[in-house]
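Every protein chain of the complex appears in place save one, which is left out.
In this document, chain identifiers A, B and C correspond to the written order of the chains, with residue numbering beginning at 1 in each.
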Amino acid sequence: MNSLGPMTAPSLNPRVFQHPIRIYWEDTDAGGIVFYANYLKFFERSRTEWLRALGFGQQVLRDASGGMFVVSETTVKYHSPARLDDTLIVTAELQTGGKASLTIVQRAYLRTANENQTSDRLLAEGTIRLGWVNSNTLKPGRIPAPVLEALK
Amino acid sequence: MNSLGPMTAPSLNPRVFQHPIRIYWEDTDAGGIVFYANYLKFFERSRTEWLRALGFGQQVLRDASGGMFVVSETTVKYHSPARLDDTLIVTAELQTGGKASLTIVQRAYLRTANENQTSDRLLAEGTIRLGWVNSNTLKPGRIPAPVLEALK
Amino acid sequence: MNSLGPMTAPSLNPRVFQHPIRIYWEDTDAGGIVFYANYLKFFERSRTEWLRALGFGQQVLRDASGGMFVVSETTVKYHSPARLDDTLIVTAELQTGGKASLTIVQRAYLRTANENQTSDRLLAEGTIRLGWVNSNTLKPGRIPAPVLEALK
Partner (left out) sequence: MNSLGPMTAPSLNPRVFQHPIRIYWEDTDAGGIVFYANYLKFFERSRTEWLRALGFGQQVLRDASGGMFVVSETTVKYHSPARLDDTLIVTAELQTGGKASLTIVQRAYLRTANENQTSDRLLAEGTIRLGWVNSNTLKPGRIPAPVLEALK
């Protein structure tokens, strides 16, 4: 699909967080490709590693603050399929962030590598809106300031 | 959450396709609630049963036409969590339909039943955009006319 | 596979608990068949409905007793694959039961129905060993007597 050509380059700049994900049988469906709902899992793995890289493991956050992120809205566009054994590069970057919610932009690229070069083709992209709740009551609260600042 | 009150009634009219889904351990996460990505699965189960009720099983469609639906875009808003043992009612209805793509609106309601009445609270809602591809080449094609007409 | 012939009949007697499960895209993999790990999910759905039919919903059990079942051992043999749109009948019956653990036998059959008859072919069978733990501490405890008696 020629229209995907221009999507290859722009976002994969080295300042954006990147996380590699391998495609296994568990990720595919009888269409021979990755089951679309799984991109939400891939996005979350990348977000989680991004937070961890900034010093905020999920369980640590929960134990320390008594709260946790909850996903309040997701949008995903699927451009091109991934297959068994593929390696994806999944990015995470802050789009907007306030005290009550954050929006993260995430993209999944297919990595193709040979001796000469590495290229990345955009497979899927989306936005994930996160709120913050008390872990016990599930009532909305404020995102801890240190987390918010680290993401910005 | 008061704001959810008005969401209870409007869409559950008897003319909209409804499919019941029970929540099992497999659907939940360590937050004690249904893992958000699973609503895409619930929506698909309901869509699939809707198509089947109209005479179009997925495998039959694939064998007969050589093509299959692929999901090209999803949006989901999460209003309220579901928990272990809950029963959800998941709806499916056509929003817009053309030869190359369809958009389906889907909602998941929590069913609460006692001796006096049944009530339904909106938990999540979204839109699923579907395209059609050749099963072997994965190249885009036209949605079979009988399917398109049945959905309308 | 001729060897599967004799497996068809024996266990599907009407006194054994039976639960129907439909195969959706989410259950399949790129081999075109149901991903084997999912039979553990199907077995659990059937076990859960069996317990519910006996009056013991999982969440109710947890709230009332402060404990929950945990799976301590699983064995599954896979005889024949299931595919998209198939309907399975999944059984559950007690094999052995003591105060500290239970073993449940479970089987998944492919249901084929036409105007003349219904037949069931054994696809997978296994045993699930369950223990009981305190929901908060996860320490082993005794299975509540009413549950144990109901299952026997």
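Note that in this section contacts are C-beta pairs under 8 Å (C-beta built on N, C-alpha and C of every residue); 3 or more make two chains touch, one makes a residue touch a chain.
These numbers come from a predicted model, not from an experiment.
Q: Give me the chain C residues in contact with the hidden chain, please.
A: Within chain C, the residues touching the omitted chain are 31, 33, 36-38, 40-41, 44, 68, 70-78, 81, 135, 138.
Q: Touching the hidden chain in the full complex, which residues of chain A are there? Just list them.
A: 22, 24-26, 41, 44-45, 48-49, 52, 57-60, 62, 83-85
Q: Kindly note down the residues of chain B that lie in touch with the hidden chain.
A: On the chain B side, contact with the omitted chain comes from 25-26, 28-33, 35, 37, 83-84.
Just so we're on the same page, only the chains that are shown with their structure count from here on.
Q: Need the central chain here, defined by C-alpha centroid distance to the all-chain C-alpha centroid.
A: That would be B.
Q: Quick one: chain B and chain C, Cα centre-to-centre, how many Å?
A: 26
Q: How big is the gap, in whole Å, between where the Cα atoms of chain A centre and where those of chain C centre?
A: Distance between chain centres: 34 Å.
Q: Among the residues of chain B, which ones contact at least 2 other chains?
A: Counting only residues that touch two or more other chains, chain B contributes 41, 44.
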